[in-house]
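As you look at this complex, bear in mind that one protein chain is not there, while each of the others sits in place.
When the chains are written out, they are named A, B and C in that same order, and each has its own residue count from 1.
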Amino acid sequence: LVLFSLSEQKKRIVYTILELSPLLDSSNMTPDDWAKIKYYEQYDGFVILHGTDTMAYTASALSFMCENLGKTIVLTGSQVPIYELRNDGRANLLGALLIAGQFVIPEVCLYFYHKLYRGNRVTKVDAGSFNAFSSPNLPPLANAEVDITVNWETVWRANTTKKFKVHTNMNRNVGLLRIFPGINAATVKAFLQPPMEGIVLETYGTGNAPDRQDLLDELKKATDRKVVILNCTQCLRGSIAAVYATGQTLTAVGVIPGGDMTPEAALAKLSYTLSKSHLSWEEKKEMLSENLRGEMTVVPTGAKISLTDSKF
Amino acid sequence: LVLFSLSEQKKRIVYTILELSPLLDSSNMTPDDWAKIKYYEQYDGFVILHGTDTMAYTASALSFMCENLGKTIVLTGSQVPIYELRNDGRANLLGALLIAGQFVIPEVCLYFYHKLYRGNRVTKVDAGSFNAFSSPNLPPLANAEVDITVNWETVWRANTTKKFKVHTNMNRNVGLLRIFPGINAATVKAFLQPPMEGIVLETYGTGNAPDRQDLLDELKKATDRKVVILNCTQCLRGSIAAVYATGQTLTAVGVIPGGDMTPEAALAKLSYTLSKSHLSWEEKKEMLSENLRGEMTVVPTGAKISLTDSKF
Amino acid sequence: LVLFSLSEQKKRIVYTILELSPLLDSSNMTPDDWAKIKYYEQYDGFVILHGTDTMAYTASALSFMCENLGKTIVLTGSQVPIYELRNDGRANLLGALLIAGQFVIPEVCLYFYHKLYRGNRVTKVDAGSFNAFSSPNLPPLANAEVDITVNWETVWRANTTKKFKVHTNMNRNVGLLRIFPGINAATVKAFLQPPMEGIVLETYGTGNAPDRQDLLDELKKATDRKVVILNCTQCLRGSIAAVYATGQTLTAVGVIPGGDMTPEAALAKLSYTLSKSHLSWEEKKEMLSENLRGEMTVVPTGAKISLTDSKF
Partner (left out) sequence: LVLFSLSEQKKRIVYTILELSPLLDSSNMTPDDWAKIKYYEQYDGFVILHGTDTMAYTASALSFMCENLGKTIVLTGSQVPIYELRNDGRANLLGALLIAGQFVIPEVCLYFYHKLYRGNRVTKVDAGSFNAFSSPNLPPLANAEVDITVNWETVWRANTTKKFKVHTNMNRNVGLLRIFPGINAATVKAFLQPPMEGIVLETYGTGNAPDRQDLLDELKKATDRKVVILNCTQCLRGSIAAVYATGQTLTAVGVIPGGDMTPEAALAKLSYTLSKSHLSWEEKKEMLSENLRGEMTVVPTGAKISLTDSKF
């Protein structure tokens, strides 16, 4: 089900409803399905209904696929179906429609439980509560309480005059691997075997992993054959930094620091970047380190004092 | 570094310090190291200093390894080392010592940022804040604000008169696999290949995974050769339930619902259960479904109304 | 508008609607109006719709007026009227009806934004958000997320077999006075002048006030003529304690510590207690120090270590 909204002369908003065929359970979504979501020049804003289970993945993917986006795209859904007497679907849908119809927020957003988030910043954090999503490293773009308030300084500005374009041929040979105590070299090797072209490595804390030589060797072998490994933290909040001894060892074997990206955003960015076949491996690696759609925080110089820097 | 505390006649508390040799970075901890942490009859309570990165994994493992525990064990650590001028190590250590010396809380606990948690309920949620840990599905055992208040009704009571025993030979052939959109059968197959004996499958929401036949076939093949697959949610909060169509499909191929266990606790429970060589495969599967150390919530009948149950 | 619900043989719940005449804006409610809310033997549970502005005051008052309560009373309302397209009234009403119809929680409760609170524990904390109420010193009685979960160990048990009775003639000569820097004796004197019979004094922190002699003299003169002064903190959370030098001075001039009662609950308790004309002044003061309806926390001995107690 895809639902479109059109703002007309600030007087009335006309909504058109389109439905995806066949309807999919969100846990069955694949990168191929993301490409089915087409953009229509004739509308001013878009609301997409989606299952909650994979909505953070889809929102992340769409944010990269939509190049030079100039219109508002809002994904929303519900924890309890809208046909139940007591549900959150009605409130989520109404809020999403109101925002998509009233504001120009040129991002792929996710609206849930009275908050509008940047799509590539969210993760589903609660399986049983109406407050199911969180944007751990970026405040919401808007709050829809008694009044709706947009935090304009947080809204992403692409600064581009290029034409909107949907990039559809996402690379599917990507994966997520979470580090755990006792993970062995054989498991890492098996996971990284061809046709895998890139993985998100979910490490400890600010980017740490065991520095056992056999593990590092497997990672090195993979990066040597140009498999891209992007380092993200398995913590809900926080960022990768290259300060600990163990973190630097990962950089030494070719792992790329992923900043404060969610695993969902990192996976989508990998899938997007690796599909840019005209780019060299070095260009792809550089692209992964850049902030493309507001998916990672670039800290302005001087805004932060690290405790390790300060010789107090 | 291992630090012990002894409560003597409620007048003075004598603390003894023991140090692990060699000292380990926490991201290098493996199940073998957990077994090095020995219990001493001569003390009444214990404080263990540990790196934060894998502390949730260690706390989970210790909670299972310590059978018939009757004394307080508190793990703590810091985000900023205690030798820095501005640090959280001093406050964490003091709080842990005070609690271990004053109260009998017969659990493996984790103390951080003024809260005492059940060790097998925590997960590290923040890589950059002093409030680094969260116990998403259980309230803290104690709050150490201006006053220290213990929530006694939450403290685990083993109801046993058996002798304390450390179970050390944990099974290492266990792993964590996170489901993501586009995960393919080859990856799942590679991850489940021998010598893997059990995995925690991090699924969507309340326990959903893609129901593509090739994926399910690989899971089925694994459970057929007695690999144990435990279903946990990749959401921070919430529980596995067998309500959605896709969730039931997992149960059909032999996957065991993991309730509201954290992935860290589930991994430790797998490692512990699979090492009980005198048990049959069925007994191990049953053990995994039981609440052994307060690591999962057993909902009392009548305390909950599900929206899908109520014909309002 | 008063709405009643009747649970019948666990099969169907029949709801009856009654309306208050005339309808009142909640900011115009007075203690006289609280007495208009009558109890009907023929129903099993009650839902009362009320404006949010004074709902915490009304809930507190009703909790004292309803003596030996054995049925569920739920107050609810909304920040945005139910006739608006986007509103919180529908969800609040549905949740309140469901709870009142399904559970026996023999308290005056307040239901708002997916949570059921004890009525004499809440305060309105947000003028512009749907999450308008907070119960700062007691966790919710129930959470109505995807599932409805009742925290039965928190539910108040009166342990009485006496007959239910509504006490209606509340004392109106009571008031709230908030301490501020620079408050002078003349203001305090004016506020305490007859016919004032009792006031809630909102003090700083754990119960502190300026200890200037002129101020204390005015308070002493009032308590000498049997005006009751109940000490509550102006902090949202926390409790009155007699530890600081300044706090003890208040006790010395006859001020009664109010524990962790909200100002709303303290005012209602004063109004209720002072109307018990058969009681002596000493009995009234003792009654104010007791936990009558779960409105204040009685700390069990041994559950708490105060930092000032411990000679660490």
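Operating definition for what follows: contacts are C-beta pairs under 8 Å (C-beta built on N, C-alpha and C of every residue); 3 or more make two chains touch, one makes a residue touch a chain.
All figures in this text were calculated on a predicted structure; none of them were measured in a lab.
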Hidden partner chain, touching residue among C:44, C:67 or C:211: C:211
Touch with the omitted chain, as defined above, among B:98, B:155 or B:196: B:98
Given C:52, C:76, C:120 or C:273, the one touching the chain that is not displayed: C:52
Candidate in contact with the missing chain, chosen from B:79, B:120, B:173 or B:234: B:79
Of C:116, C:174, C:255 or C:288, the one touching the omitted chain in the full complex: C:174
Missing-partner contacts on chain C, residue numbers: 25-31, 52-54, 57-58, 61, 80, 84-87, 124-129, 132, 134, 172, 174-178, 180-184, 187, 190-191, 193, 196, 202-206, 208-212, 233-240, 244-246, 263, 267, 271, 307-308, 312
Chain B residues that touch the omitted chain in the full complex: 79-80, 85-86, 91, 94-95, 98, 114, 128-130, 144-147
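Note that only the chains that are shown with their structure count from here on.
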Chain closest to the assembly centre - both centres taken as Cα means: B
Geometric centre distance via CA averages, chain B-chain A, whole Å: 28
Junction residues of chain B - those touching two or more other chains: 307, 312
